[in-house]
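Have a look at the structure that comes next, please.
Only one protein chain is missing from this complex, and each of the others stays in its spot.
On to subunit A.
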């Protein structure tokens, strides 16, 4: 995307001048995904989020002298599965390195990571880019490296007591660091990449992807340059806490850089933090000094060998990549293709369903149990009604308590014309409020049955024509659209319960005969 104009966010000051030349933005992501595991990467302590402070700390995690790292096999398996799902080349031999820096929450004074020979390299990820109001397109980005490493602890600063406290529960948690090539251009592309990555990791069950718990962390390297010129100086934005923040933070940072340059300033290579509250990036003071991490091979861990032979099996000493590849489930893009082929869904619909795993589950389960129902009715209801309802409440579809069975019952009643679409929408709300109730009960209690009795319909229509006499006359004079007003009147009179198909037929008949 070319930035011929500068896009402004609400919180930004107005720009003095707008550069006339074309600027390009370039961004690359580094993602730290916490591997879903029972124990830490190199020690036996637990990994549960929110455990009491310093309660999941093995001697090794606290760097007690003499303790040694022992590699967690499950974490390696997860790393390999993730690498395979992202099209990486898994390396037959990878190695661990020490990365040195002093920080109170890094007890060893170094982090064990994989710098020289990572677990896997050279992957590729294709994903749909969803920009509100624009056409969906696919983007491909190279995954340069996937490496295993340990997390650091957490420092807590008590400003009043002027004390720093350290919680080592996070110290040593297993991470996969995924380094993507700077192949992206916009915040939306970045957000879409992360969204797809989360779908994949959740399918693999290798990461919970709960950004709010820090289980998935995204750092963005951002630079701008003029077309045809070398890449500009980059800044790194950290502390991006949600998928939504990704595109906001990056868009903000691109604009900040453009503005800086427009005002004659220079971009400096610095680390900036995303301030979600004020929606801006701010320079991080303690990251100013350029570090030399003095990398060194980790002497306490032998090189990690894996078996690359096709058809091999894992042994106690050697994991088989081929065996692990058989454990990889259907990936999101495969599901999209399957939805299009098997269910005749169009691309956009299949993208929406796959991107909301709950909707996808609902769709597949309802479509299985209500085979007589057209797929279109199901996904329209899910996307247009359920998703819209959730969005209105600012509710994650995942947090919506309505079960697939209830949705099936609602759709079933809709299909049998027991209720109409308005009642169905109402039922979504009622069901969310009374998760334990049965759909049939809710229909009964709230009197939501569709009015299908011909006599009742005729009576409602007569009444409506009387109330909308003017519209009736216009219709009879040939203004077909006027019928809508009368139909609307019937809906109002029947409290949205009349069978609209019957109403339209009935109105047409009544008005025709009245004309005669």
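Throughout what follows, contacts are C-beta pairs under 8 Å (C-beta built on N, C-alpha and C of every residue); 3 or more make two chains touch, one makes a residue touch a chain; residues count from 1.
FYI, contacts and distances are computed from a predicted model.
The subunit not displayed here is recorded in UniProt as "Glutamyl-tRNA(Gln) amidotransferase subunit A, mitochondrial", chosen from "Protein farnesyltransferase subunit beta", "Glutamyl-tRNA(Gln) amidotransferase subunit A, mitochondrial", "dolichyl-diphosphooligosaccharide--protein glycotransferase" or "Trafficking protein particle complex subunit BET3". When the full complex is taken into account, the listed residue touching the unshown chain is A:109, out of A:109, A:329, A:374 or A:454.
Checked against the full complex, the candidates A:81, A:98, A:234 or A:256 give a single residue touching the omitted chain, namely A:98. The residue touching the chain not shown here, chosen from A:53, A:68 or A:156, is A:68. Across the interface with the omitted chain, subunit A contributes residues 59, 62-71, 98, 100, 102, 104, 107-110, 164, 166, 292, 294-296, 299-302, 317.
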